[in-house]
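Only one protein chain is missing; all other protein chains are in place.
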Amino acid sequence: MQNLTLGEAVKQALREEMLRDENVFVAGEGIGVGIHNNPKLPTHGLLEEFGPERVKDTPVSEAAIAGLAVGASVMGLRPVVEIMFNPFFTIASDQIINHAAKLRYLSGGKSKFPLVVRIKTGAGIGAGCQHSHNLEAWVAHCPGLKVVMPGTPADAKGLLKTAIRDDNPVIFIEDMILNFIPMPVPEEDYTIPLGPADIKKPGDDVTVVTWSKMLGTALNAAGKLEQQGISVEVVDLRTLAPLDEDTILKSVRKTGRLLVLHEATRTGGFGGEIAALVAEKAFNQLKAPVKRITAPDIPVPYSKPMEQFYIPNEDNVINGIKSILG
Amino acid sequence: MQNLTLGEAVKQALREEMLRDENVFVAGEGIGVGIHNNPKLPTHGLLEEFGPERVKDTPVSEAAIAGLAVGASVMGLRPVVEIMFNPFFTIASDQIINHAAKLRYLSGGKSKFPLVVRIKTGAGIGAGCQHSHNLEAWVAHCPGLKVVMPGTPADAKGLLKTAIRDDNPVIFIEDMILNFIPMPVPEEDYTIPLGPADIKKPGDDVTVVTWSKMLGTALNAAGKLEQQGISVEVVDLRTLAPLDEDTILKSVRKTGRLLVLHEATRTGGFGGEIAALVAEKAFNQLKAPVKRITAPDIPVPYSKPMEQFYIPNEDNVINGIKSILG
Amino acid sequence: MHLNKLNLLRSMLQIRRFEEKLEQLSRETEKIYGMMIVSTGQEAVASGVGAVLDPADVIISNHRSHGHLLAKGADPKLIMAEIFGKATGYNKGKSGTLHIAAPEVNVLCTTTVVGGGIPIAVGTAFASHYKQQKNVTVCFFGDGASDEGSFHEALNLASLWNLPVIFACENNVYSGAQRVEEHSKVKNFADRAIAYGMPGIVVDGNNVLEVYQSAMKAKERCLSGEGPTLIEYKTYRWGGHSTHDQQSYQPQEEIELWKKLCPIEQLKATLIKEGVLGQEQYQQMENEIKQAVEEAVKFADESPWPQPEDAMEDIYI
Partner (left out) sequence: MHLNKLNLLRSMLQIRRFEEKLEQLSRETEKIYGMMIVSTGQEAVASGVGAVLDPADVIISNHRSHGHLLAKGADPKLIMAEIFGKATGYNKGKSGTLHIAAPEVNVLCTTTVVGGGIPIAVGTAFASHYKQQKNVTVCFFGDGASDEGSFHEALNLASLWNLPVIFACENNVYSGAQRVEEHSKVKNFADRAIAYGMPGIVVDGNNVLEVYQSAMKAKERCLSGEGPTLIEYKTYRWGGHSTHDQQSYQPQEEIELWKKLCPIEQLKATLIKEGVLGQEQYQQMENEIKQAVEEAVKFADESPWPQPEDAMEDIYI
C-alpha cells in the first residue's frame, strides 16, 4: 500500500474525481500556482495536469469563491473550492450558510447544490489565531450542510470522493498537521459513505469520541492505557453531519463511559453535542460523568509553549480517562 | 412601573447611556431614518434627540459596520452597532470573530474593545430563513466575546446598560417577537451584571434552562404544569457567555432533572453545551436523561403552518417535561 | 431576437397589475404573511431585460423579485400561491415572496441577503462558460447592494474571467430609507465598473426600449466572450421599501415627478402614436392581465396549505 500524507491523499482523490467527471473543477487562492512548490500539498500539480480551465486560481476574495461554487453547482457542475484557513471561512460564511445550505430548501427541493468547500484548519503551525481557529461547530450547526473531518489520509481519500459525488453541499475540513504525517492509503478507487463513524480501536472500558487530528492523540493515549490494562474504544466520527448517533450510543452503552476529544475550544464546541446526545439517549447505561477534553476557551496563541498548552495532548486524554474510571 | 416592549426597553437603555456618556454612539442600517416609523422599535427617536453625529445611518455593508465598531472602540469610544437580522451577521463575522474577539488577546492585554453589537433575531415574523436564523451558538463558541440574550424587557434594559459599560466586546441578541409584548420595566437607572442567570420561577421537580423568547414559552408551560402538580424551576440564562454554571448546576442538583429549551436548531445548538455541562458536573444527582426541546434541523420555513411547526411551543415543553418525569 | 413592443407593454402591465394586487392583499387582507416588497415604477427594467433572454438564460434575483420572475415567464399562479404560503407554490411555501426560485424558467435563485446573489451569478455564468453553452446570466440588484463587499468581489472575478453575466443595477434612488447620496458619494453607480476594468453604462430605466437595447448589447458582449457589463438603470420606487413603509423620508413632489415618467405610460403613448396600439386593444390587454391576476389569486386561495411536517422535507437529497 502507498504511504501518503493527508494532503497527498486529498490530491489523489481530487485528481481521480477530475479524471472521472469533467464537471468537477477546483478553485481557490493559490491552488494552481502557489507560493509553496510542495508536492505534499493537496492541489500540487493539478494545474499542470488539468489546465487553467479546470484549476482556477482566484483573487483573494472568499465570498466570491464560495458564490462561484453555489452558482456553478446549481448549473450542474461539481465545484471543489478551497478556503485557505478556517478563520477566513467567516468571509465566505454568508454564501455557505445563507445560500449553499438553504437554497435547495428554498427551492422546495427543486434545485441541488453539489459543491464541496475544502478548508484548512488546525493549531500547531505557529501562525496564531487568525490562521488557526477550528470552527467546525459553526457548520455542524447549519442544517443543509454535510461536514467531514477526516483523521487519516485513507479516510480523507475515500470521504472526499464521496463528498464530490454527493449532491449536497459538503464542508470538508483538513487539519494541516496531517499534511506532514504519511500513513498507508489503498491505491484503488474507493469511497467511504458520509455518515458512518469508524471504530478505529475497539475497547471495553471507556469510549473516546473524536475526529480529525485528535484521532492520533486518542489512539496514542489508548495504546498507552492498554499497557496499563485499560481498554479504550476510539470512535472516529469522520463526519459531524450526518452524525452517526448509533455507533456512538452503541459504544457508550457497551463501555458505560464517554470522553469527547476535540481541538476546538470547549464552550459551544461540537463535543457538547456528543455529550448531550449521550446524556439524552444512553443515560441509563452511563456509569460515570461524561468528560470533554478540548482546547481552553482562548484564541490560539503564537508562542510555542503557549500553543502547545492550547492543543489537547495525550496526557490530557490519559488523565481524563483515568478520572472517569475513578 | 412602566410597561414596555423589549424594543422600547432597549431604546430607553440606549438613550440613557447616550445621555450619561458622550462616548456612546449608535450606528447601523436604518437606525436613524428607518423605513418603519414605529416608536416600538429600539432606535426610534434617537436621531431626533442626539443628532446625526451620534446616530449614524450606514450603507448596507455589515463588514464596515462591524469594523467601525472595532476601530472606534480601541480609540476609546463605546460603539453600539446594529446588525439588522442574525443571518447578516455572517457578513460581519470576520470583523467580530477574528478581530473584535481576538485583538485584545493579540495585544497581550494592552488594548480593549468596548463595543456592543445588537442583532435582531427570531422566527415567527413570516420572513423566512434568510431573516430568521438563530446563530447564538456561533458567538457563544468564540472566546473573547460576551453574549447576551434577554428574555424580558426589564432584563434587556439592565443588561444592555451593563453591556455598554463593559470593556469587552458584547453581542446582544434581541428576539423580534419580544418587540410586541409589553411588560413591566423599572423606571430608574439600573444595571444587571453579565453572567448571573436568573431563576424566573423556582420549582422542585425539574429544571428548565432557557433564554430569550423561549423564556415565555417555558413560563407558560411551567404555569400549566403547576396546576397538574408538577413543580418546574425555570432558569433564564440571560447571558450565554459568561455562562452561569453554578446556578444551572445548583438547580439541577436540586431537581435532578434537566430540560434545555431554545429556538435555534438542535444539532450543535447551545443546548448541547448546557446538557454536556450537567452530564459532566451534576451527573450523580441526575435522576433521568436530560432532554432538549429545540427547533428541528431545518431552515425556518416561510409558510405559517410550517413556521409554527418550527418554533418550539408550550405543548412541546409540557410533553418533554412529562417524558422526563416518566 | 425580434423585438415585439406590444409584448414589452404587456409584460410591464402584467407586473404592475400583479403587484398592485399584492399590495392590496397585503394591506387589506390577512392572506399575505410577512413583508411585501413590490417594484411599482421600475417595471421597465425587468421587462426590458427579460425580453432579451432566452429560456436557457439565467436570472439571479433579489428581494424585489416579482417583476424579474414574471418577465422571465414564471407562472403568476405559482408565484401567488408561494406568496400565500400554499403547498402549490413554486417552492411549496418554503420561500414566500422573498426567496422564490423558479428553476422551470431558470430563475435559479432569489436571495433577500442584499448583494448575496451577485457572487452566485458569477458561478452560474462560470458554468455557462465552462460548458461552452451560449447562455447568459442576468443578476438584478439595487443601488444599495452595490455597497456590499459581495458586489466588489463578484464583479472583480467576473471581469477577470470574462464571464457571460449582466450586472443589472436598479438604481431606484433609495436603499431602504437612504437616498443614494446618503449611502455613497459615487454619482453614477455604473462608474464602479471602472474598478474592475469592466464597461459600465447608465441607462434610463424608465424607458423600456432603451433598457432592451442596452441589455441586448450586453448580452451580445457576453456571447462574444468579451465578458460582463455593469448597467445602471436609473429608475424610481414609487412606493416605500415595503408596504409597511410610511415613506416619511420620500418627498411627495419627487414621487409625483417620477410618476409622470411612468414606464408603462411612456411606452403606451409611443405605441399609440406609432399606430401600433389602439385604445381597444389596450383595454383587451388590461382585461386579460387582470383576469390572469384574479385567476392567480383564486388559485392561491383555493390551494391547500402545506402540512406542518412538510417543513422537514426538501433539505437534503
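Chains here go by letter, A, B and C, matching the order in which they are written, and residues are numbered from 1 within each.
Operating definition for what follows: contacts are C-beta pairs under 8 Å (C-beta built on N, C-alpha and C of every residue); 3 or more make two chains touch, one makes a residue touch a chain.
The model shown is predicted, which means the values in this text are computed figures rather than measured ones.
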item	value
Missing chain: touched chains present in the view	A, B, C
Identified contact with the non-displayed chain, of C:156, C:172 or C:250	C:156
Selected residue (touches chain absent from view) among B:7, B:122, B:144 or B:216	B:144
Of B:71, B:182, B:256 or B:296, the one touching the omitted chain in the full complex	B:71
Contact residue for the chain not shown (choose from A:46, A:91, A:115 or A:160)	A:91
Touching residues (missing chain, whole complex) on subunit C	147-153, 156, 159-160, 182-187, 191-192, 194-198
Hidden partner chain, residues of subunit A it touches	29-30, 33-37, 57, 59-63, 87-88, 91, 125-131, 296-299, 301-310
Absent chain, residues of subunit B that touch it	25, 53, 56, 58-59, 61-64, 66-77, 79, 94-95, 98-99, 103-112, 143-144, 146, 167-168
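Definition applied: only the chains that are shown with their structure count from here on.
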item	value
Intercentroid distance (Cα basis), subunit C paired with subunit A, Å	40
Subunit B-subunit C separation of Cα centroids, rounded to whole Å	36
Inter-centroid spacing, subunit B versus subunit A (mean Cα positions, whole Å)	30
Sites on subunit C at which at least two other chains make contact	92-95, 99, 111, 113, 116, 149-150, 315
Residues of subunit A whose C-beta touches two or more other chains	94, 98, 105-106, 143-144
